[in-house]
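For this view, one protein chain was removed and the others were kept in their places.
Going by the order they are written in, the chains are A, B and C; count residues from 1 in each one.
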Amino acid sequence: MPFIPHTQDDIAEMLASIGSDSIETLFDEIPDDLRSGRLNNVPPGLSEMEISRLMMERAAQDGFYQNFIGAGAYDHHIPAAVWQITTRGEFYSSYTPYQAEASQGTLQLLYEYQTMMASLTGMDASNASLYDGATALAEAVLMAVRSHRSSRRILMPQTVHPVYKKVVRAIVSNQKIDIVEAPFCAESGRVLPESLEKFDDEEFAAIVIPQPNFFGVLEQVNELTDWAHRKKTLAIGVVNPVSLALLTPPGEWGSNGADIAVGEGQPLGIPLSSGGPYFGFMACKNNLIRQIPGRIIGRTNDLDGKQGFVLTLQAREQHIRRSKATSNICTNQGLMVTAATIYMSLLGPDGLRRVAEHSHANTMDLLQQLEKISGVKKVFNSPFFHEAALKLPKPVNLVLARMKEKGILAGFDLQAFYPEMGDTLLVCATETKTAADIQNYVTQFEQALK
Amino acid sequence: MPFIPHTQDDIAEMLASIGSDSIETLFDEIPDDLRSGRLNNVPPGLSEMEISRLMMERAAQDGFYQNFIGAGAYDHHIPAAVWQITTRGEFYSSYTPYQAEASQGTLQLLYEYQTMMASLTGMDASNASLYDGATALAEAVLMAVRSHRSSRRILMPQTVHPVYKKVVRAIVSNQKIDIVEAPFCAESGRVLPESLEKFDDEEFAAIVIPQPNFFGVLEQVNELTDWAHRKKTLAIGVVNPVSLALLTPPGEWGSNGADIAVGEGQPLGIPLSSGGPYFGFMACKNNLIRQIPGRIIGRTNDLDGKQGFVLTLQAREQHIRRSKATSNICTNQGLMVTAATIYMSLLGPDGLRRVAEHSHANTMDLLQQLEKISGVKKVFNSPFFHEAALKLPKPVNLVLARMKEKGILAGFDLQAFYPEMGDTLLVCATETKTAADIQNYVTQFEQALK
Amino acid sequence: MLIFEHARPGRRNYSQAPTTTASTEGIPDQFLRKKQPLLPEVSEMDTVRHYTRLSQKNFSIDTEFYPLGSCTMKYNPRACNALAMLPQFLGRHPLAPEDTGQGFLACMYDLQEILKDVTGMAGISLAPMAGAQGELIGVMMIRAYHESRGDHDRTEIIVPDAAHGTNPATAVMCGFKVVEIATDKEGNVDLNALKAAVGPKTAGLMLTNPSTLGVFEENVTEMSRIVHEAGGLLYYDGANLNAVLGKVKPGDMGFDVIHINLHKTFSTPHGGGGPGSAPVGVAKRLLPFLPVPFVSSENGTYSWVTEKERPQSIGRLSAHMGNAGVLLRAYIYVRLLGRDGMNRVAEFATLNANYLMAELKKAGFEIAFPTRRASHEFIVTLKDIKDKTGVTAMNLAKRLLDKGFHAPTTYFPILVPECLLIEPAETESKQTLDAFVTAMKEILAEIKEQPDLVKNAPHTMPLRKLDDVKAARELDLCWKPDA
Partner (left out) sequence: MLIFEHARPGRRNYSQAPTTTASTEGIPDQFLRKKQPLLPEVSEMDTVRHYTRLSQKNFSIDTEFYPLGSCTMKYNPRACNALAMLPQFLGRHPLAPEDTGQGFLACMYDLQEILKDVTGMAGISLAPMAGAQGELIGVMMIRAYHESRGDHDRTEIIVPDAAHGTNPATAVMCGFKVVEIATDKEGNVDLNALKAAVGPKTAGLMLTNPSTLGVFEENVTEMSRIVHEAGGLLYYDGANLNAVLGKVKPGDMGFDVIHINLHKTFSTPHGGGGPGSAPVGVAKRLLPFLPVPFVSSENGTYSWVTEKERPQSIGRLSAHMGNAGVLLRAYIYVRLLGRDGMNRVAEFATLNANYLMAELKKAGFEIAFPTRRASHEFIVTLKDIKDKTGVTAMNLAKRLLDKGFHAPTTYFPILVPECLLIEPAETESKQTLDAFVTAMKEILAEIKEQPDLVKNAPHTMPLRKLDDVKAARELDLCWKPDA
């Protein structure tokens, strides 16, 4: 009986106390015709040794590749301390900190996290995280609509991560919110502020501004933010948190800063792990705090006046407000945020900036070398951060397949989302790549294009 | 400055407090001519990311093999919980528990370890561990000589692990202790009690009795122990701790039991890791407790009468007794014993017995299949535990090299220590090997012998 | 002390960042940040020491018993953590080609098949990232189903008053109106109320069974008939699946949609509040609407099913494919349990709950539904105690912390006054339950003899009772350097 500690004596004594003669009796309120038979598709139990063998074989099957794919999930070095501390039982196996006095570890950490994220994004406050970047954007949209009151329309550039757009549509369309797409300029790869003139007479609850956008291109965030604010439209920034060590934070975009900043927290110490668990972050200006979904931690005092931390603003939440809650969310990504907080603490402002700088410089280096290959050229002429699109003279899927044989995942095929762009590869080299790795990529790429 | 937290401000304030104008001044008592120059053979520092890459590449170079080598170090499954808990900072980075009140975690764990080891070996008491099995045997020999007083001679069967014998010689010969070898019977692979008759008139401080011996063979421990006791010679058992879940413990050998039990603790949850760190265990009868080297933990009370644990019998040790200490040892293998204690707790008496049973049954299965191959036969006709010697019709080194190409480390070449035995392979299949693994070994072995 | 208070300007952790700075060539100055963010400037040891010490201020399953109703706090096997974190799994990019992830995909496929069998459903998608998202997705599928049939007038979701707050909140997020129905004295849904509630507007009923009152809805088959006959669908909130795992399949009870909280029944870690994971299962008629992606298998090759193959899918609800690492842990757990082990989960969770209920009843506590079997949880009400002594359920909960036990769930379900919802889970031993009963008896004596001791609890935690009101009134959500 794996993980069940009961001895035969225990069972007998417990049944005696209950006054039943078998465990089976305890199920006597369940109608007989509902009782299930054997679980034929569940295999017999394995010992830990056996499952270890199986999982190691399956992991070995997947192997190791040099990864140059970004497209929303980035391969950064994760300090050993991050997960050694995060997986300590007291973090790993603890519950949501409803009992504040018995959860000060998690609560203080989350308060520290909120402080770091608010500062990184340049906003006034942060919640304690959401599921992932895509759903964080959906929640930001809902929040904007709640706060705006008169419009249920959102302006969404085509340069936002295409899957984020799908997720937003899936979630917010239930609430009859319209998503209006704003096109991007084919030369610069960004939304031209002047192209928004055609929307001047339309009302929107918010505009979404990605920075960098899905192509790695830097949007003209100041102009876009100011355009929105002129129209009493909220500006929602979707940002890469590592880039924020280097780039102007959403809170400082334009004259007054964006109103809400969201994004994917994965680059902050979370392994790629096939896409999850990651975490979404969300920060906002003071006037929106009571509209924010998810957990929020506040600092307060105990009976003796000592500083402590609690879940606060719970009146927004589903377990209190039920059908009137700001969101149905009742889970943040506690453990992921634990890792991210430790990561940010280990890196510090200078370290995180260096990670951003080296990721950018490596991608720059790779691009400069690849552009020397005949037929390969950068698609967009704008400034970018640590990721860029390249036009190839051969079918991307062929090139990717050849590179894979050399142990390299060479990038993301943009045709999957932008078929009109033709054979275009989105490529990213983070700080984890050495000069030799980049050289090897270039060499193999030349071969693959032959 | 890796791992140095000082800011420029800190340094300035600290030097001001000291009244020095530079850190260099603090070294002014060192004569100039002794100051060293540049460390030319130390490479420049690496970031954690860089050393991670290097170590992963070096590890990958070493690869994974199916291991059928035993010969003193055994490949058992180690539950995930063992090292996840053992490497918690509070165990991993704590000091020797001299300050008992701030070290009850380690101290209680060691007391529990002592209890488990004493019971496993059937002895009255255990110390808190020694460096490894070989040095534990050397310490047992020194202990026997200290306690015996009239003899400085030790009877050492040739069936004891050959390296243990070397280590014992290297250590005890400093103290003018003689090691007398006792031969083994070529048919049975063990020391025949009747062969000791020739030593009947000689005085020994102790006889060493391995169980199982280096060949995996079970010695006639009852007869050997009684022979020793008739001569007022101490009996030192050298045992495999996993085997003790199944086999008669040294404390019950013969009429009165062995006096000292030692062995290699590695099979109890310690990874093979190229040979260390492992730990040696040592347990003894009551009358020898004050002769035991190394750390010992005792249970006592605090000022309020609450149970607690302390290092005890420290008067034996070097930091008190200096040149009159029972040993120069001042380190046990604390972290290894932490792992072993957790391992034994996770396995329990029944689990450890199953590990022993399956290891034995797997080796038995492998042998029975290999013996069907022409020219392959078991060397000894005695009962054995989980390891056995096989005579091969081809040079062992050739067979081993061929097996290695198939990803199998097929066993240990006994000629290294017993050249007179010819092409003989010592092989062990622990519980980690599946029926398919054993079948694969047999198939490849047949090929290798062609 | 906060991590920021350990910091000093200019302190750096040299091993954890590239040793050199690098060029930001190509990024015009206008895009660059001018003031560095408030991340702590500390050493690696500062970080390790600070967060190690913080961790020690938490209760956790690895250190304490959590009799936390509705949360199923059971042992999280360490092997699940170790094996889900094998480097190849951690290193795999979500957009890496399928043929570089066959090992991972095989695990996901196997998990889908196992969950199908356990729930009696026709299809499973592993995408939802938490219970509440599972609910959202489930209700979206109900909506999509009706819409696909041109049945546009079904605007109501029926929810019992005992339901989790997520149920009504989710229904509203999906654009439905919530119709709440009452519970009868025995803890079952009031069938007459249900009959009165259903009609042509009924899109579906959301039900937790066993319910949050800790009892099995005996009339579930009848309820299913009533809702289905009205043209609605049945949604199974899997929060309490642990109580009937291997004993009853939601599919056999007539449910059309289900979500399964892996962090409850399948023992993935709660992690201080996430990540969760909540696969959804559907009956055959809802298969076309399952969220993508999920895994299919053909001739031993695994691949993602996407919008292409499932044009009617409600779409994607996460940037990738859900919480893969959590799913791996759940997969490892179910393989460790196996067929028979899975059956025993419900048996011993139920045995523990009924034993604890019997012992607490003997100790003098009032059980909310004393004539019923406990499922894997049950309710104690302190209404009478509060009326007599002023000691509340929250007071008792805090006092339990002093005695080394996490508090049960308090004030939920809302319809039982001063309630404690107690769920011991199957991984706790009789000795632990007995120790808990002893603590409860001690507190009962304290309530009589020194009620203020209980009212002012906790006394042995790192802090005394915290001021929630101040926290909400004088919002302090971020540390500021000058504060």
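To be clear about the criterion, a residue touches a chain if its C-beta (ideal position, glycine included) is under 8 Å from a C-beta of that chain, and two chains touch if they have at least 3 such contacts.
Computed from a predicted model, the values in this text were never measured in an experiment.
Taking the full assembly into account, the omitted chain touches A, B, C. Touching the missing chain, out of B:Gln108, B:Ser147, B:Ser195 or B:Asn440, is residue B:Gln108.
The residue touching the chain not shown here, chosen from C:Ser15, C:Ser125 or C:Asn242, is C:Ser15.
Residue-level contact of chain C with the missing chain is found at 6, 8, 11, 14-15, 43-46, 48-49, 52-53, 56, 61-64, 75, 77-79, 336, 341, 427-429, 431. As for the chain not pictured, it touches chain A at residues 1-10, 45-49, 79-81, 84-85, 89-90.
Just so it is clear, only the chains that are shown with their structure count from here on.
Among the remaining chains, B is positioned farthest from chain A, on the basis of C-alpha centroids.
Centre-to-centre, using mean CA coordinates, chain A is 20 Å away from chain C. Centroids built from CA atoms put chain C at 46 Å from chain B.
Note on chain placement: the centre of chain A and the centre of chain B lie 48 Å apart, centres being C-alpha means.
In chain C, the residues that touch at least two other chains are 11, 15-18, 42, 44, 46, 48, 52, 77, 79, 81-83. Shared contact sites, meaning residues of chain A that touch two or more other chains, fall at 47-48, 52, 79, 87-88, 431.
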